[in-house]
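Of the protein chains in this complex, all but one are displayed in their positions.
Chain naming follows the written order as A and B, and within any one chain the residues start at number 1.
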Amino acid sequence: MSNLTDTAGRVSGSYRARIIGKKTLIYIVCIFLCALSLFPFLVMFVNATRPSADIAQRLSLVPGNMLATNWQTLEERQNFDFVRGMLNSLLVSSSATFLCLYVSLMTSYGLVVYRFKLRQAAFTFIMVVLMIPSQVSIIGFFNEMYKMGLINTFWPLILPAAASPSVVFFMRQFMLGSLPLEIVEAARIDGSGEFRTFNRIAIPMMAPAIATQAIFIFVGSWNNLFTPTMVINSQAKFTMPMLVSLLKSDRFRTDFGTVYLALSLTVLPLFIVYFMLSKFIISGVALGGVKE
Amino acid sequence: MKKILSLVLALALLLGCASALAEGFTTDFDVPATGEKFVIYAWNDEFLGMLKNYYIPAVGGTVADDGTVTFPNGDVLEFVINPNDNGNYQAKLDQALQNEQHIDLFLMEADYALKYVNSEYTRPIESVGITAEEMAGQYEYTRQVATDENGVIKGSSWQAAPGLFMYRASLAKKYLGVNSPEEMQEKVKDWDSWLATAREVKEKSEGATKLIPSNGDVWQVVRTVRSTPWVDESLTLKIDDQVKWYFDFAKTLREENLTAEANPWSEGWNACMGNDSVMGLFFSTWGIQWTMVGNSGGSAPGEGTYGDWRAVKGPQPYYWGGTWLAVSKFCTNDALAADIIRFFTTEEDSMKYYCLGSKDYVNNDAAVKSIIDDGFSFDFLGGQDHYSLFREVLPLIDVSTMSAYDQNINSAMDTQVNYYIAGEKDLDTALADFAAAVVDLYPEITAE
Partner (left out) sequence: MSQATQVTARRSRLSRSRLEKTYWGYLFIAPFFLVYAIFQLYPLGNTFYLAFQKYMITGTNKVIGPNPVGFNNFAALFKASSGATPKVVQVFINTGIMWIINFIPQMLIALLLAKWFTDTRFTIRGQGAIKVMVYMPNIITAASISMLFYALFAFPQGPANSILASLGVIDKEIYLNSGIAATVAFRFLEDGWAVRLIVAFINFWMWYGNTMIVLVAGILGVNPSLFEAAQVDGASSNQIFHRITIPLLRPILLYTLVTSLIGGMQMYDIPAMMQQQGSKAKDMTQTVTMYIQELVFEGTKDYGRSAAVSVLLFLVTAVFSVILFYIMRDKEASRQRKMMRAARKEAKL
């Protein structure tokens, strides 16, 4: 590839100049976009180190010296059990992510690899329910959880993730493009069981899709405030966003420095998950499997 | 890929196994070792703190290191907090009540107390054994608020919330030449004087200081002195002259740039109390020792604006807020419920003890009076005894305009006030759109 570019470059100097010009433009745009992306994090982290009264008065990018004080205030809040909230959130989000990914992969695999009577009907059904906003059925969902005795448990936050039409749709679209049936067939000939083929051959080939969806699902679940707020009552089961909203709930006296510190802490695990998985996105080029 | 999967799986398993979290998958709360659980619903942790810091030490229960509160009889407190964003507290409380969940006590605010008082979900306070005589020491208006259509008292408040007008002594001296609260009261004794003072402050300070953060602060006072509640017995929306007067008053404030335009509870509004952009503020009992002190930027005289504030009665007597305890229909421990209610809302001794510790203005005149007689002063207000002022305002409080609909209707009105003062709608259109918004919120209400 690079050989081709080099050859072309030698052929025409103006071409090379164009490329350099274009690359410069690209870098400028990218740097601008990156700055735009980092800005809110900077503000958030900086505000976590400033006194509340100061934050309310002006925006600043210069860190203050109140980090320890804010941390202490947070520690002293009788209801802010940070470690517990973190563990709750981790448990809910990682279980939901894993369940959602695995079931969605299974479903899309079933739809792509096998030819059965209700295949098209099943896919159409998934497409139809994809269009139904989750808010539509929230009241019914809530009452059903009451009847099933699942209020104030993690189950309503985890189990429904297994039926995510949009993830199934994505996986199916991706599978159509990157999982040749010949490979599945070859595995069968080699005597691999259906489930084994799915686990050992199909799933690894879907790596980039899984990595991208894993981030979306994890982040969505982690940042979800609405469903946990509806479902969880006991303080010991509060997720991180719920704890933050608890801090803000004291509308009669909001300590903004503490709120920003709590928000910063909430985003840290997302950073870790994100940076862990981002490797797979960036290096997902090789995309093994397509070439036989 | 396997790495991701195994990692996610390992993480999930690890966390799943953590015994501390196992209960996340069962309905039970921290299961009490002994005794029953006693459930209280609230929107923040204020009352939890009151239980931990005042009730439990006084009656001899225990507060464990992990925060578990155990009452003397072995019952364990389950304090359910649902933050009040977008009506969430009421939504969760309603759902729990409709699904007949175990709740012993729940908290209500003035804005919607009547909604629960007039419902079957609250029990008469008398039904847990608290007599009318016991409640006689409470301020009259707090009992009125909690009285249902049939005259039965179904809620009991630990605080009274008469309001005052607070101002910054140093700024008043600088811009108005005012040297004492008495002189200041003269400058704000009615709304005309108040408005003239607002103009004077703006002029003398060349706009750097305003008398009030926003027009919304004026509404906090005006809403309590209307001639009728928002909704009458026949469920018709009533817009009285006082409301129209407020629309025009707000417009004057906007057109002449007389406020700092910091809406109540916004960041800017909180900030106003710590800098010189605003000179005055309407607030009631809890707002002073809780919100204003917290926002003053200090905790002792000389720090921030702490100690520079003074209190006067202002243009009109009014009340703002207050919290009521209600006994839920599904209460299973009448004795404990009664004991908690008595401790905070009917017994002079315990209420005095709580008042001295928290500076909260308690709902018991005898307790407050004995504190004043012992010599009371508050350094945040430059050593003023504002409790005496509260006691003067209290008998004048009129809650006859309170209704179950106030919170949402007030907020619908706010929107139309903003259209009107921005000059985008005339008064008739704004009021008509206000009525339409109310009917959309409450289909059972008809507009006039």
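Just so we're on the same page, contacts are C-beta pairs under 8 Å (C-beta built on N, C-alpha and C of every residue); 3 or more make two chains touch, one makes a residue touch a chain.
Keep in mind it's a predicted model, so treat the numbers as computed, not measured.
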Residue in contact with the excluded chain [from B:D65, B:D241 or B:E444]: B:E444
Looking at A:T49, A:N88 or A:T107, which residue reaches the missing chain? A:T107
Logged for chain A, residues touching the omitted partner chain are 1, 4-5, 8, 19, 22-23, 26-27, 30, 33-34, 36-38, 40-41, 43-44, 59, 103-104, 106-107, 109-111, 113-119, 122, 126-141, 143-144, 156, 159-160, 162-163, 166, 168-170, 173-174, 176-178, 180-182, 185, 188-189, 194, 198, 208-209, 212, 215-216, 219, 223, 225-226, 241, 244-245, 248, 259-260, 263, 266-267, 270-271, 274-275, 278, 281-285, 287, 290-292
Extract the touching residues of chain B with respect to the undisplayed chain. 86-88, 91, 94, 98, 114-116, 118-121, 202, 205-209, 216, 257, 261, 263-268, 277, 404-405, 408, 411, 414-419, 422, 424, 432, 436, 440-445
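Simple rule for what comes next: only the chains that are shown with their structure count from here on.
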State the interface residues of chain A toward chain B in the complex, per the touch definition above. 53, 55-57, 77-79, 81, 84, 87-88, 90-91, 94-95, 97-98, 101, 142-143, 146, 149-155, 203-204, 206-207, 210-211, 214, 229-230, 233-237, 242, 245-246, 248-256, 276-277, 280
Which of the residues in chain B come into contact with chain A in the complex? 1-2, 4-5, 7-9, 11-12, 15-16, 18, 20-21, 23-27, 29-30, 43-46, 48-49, 52, 67, 78-85, 88, 91-92, 95-96, 99, 265, 267-268, 270-271, 274-275, 286-287, 290-291, 294-295, 297, 304
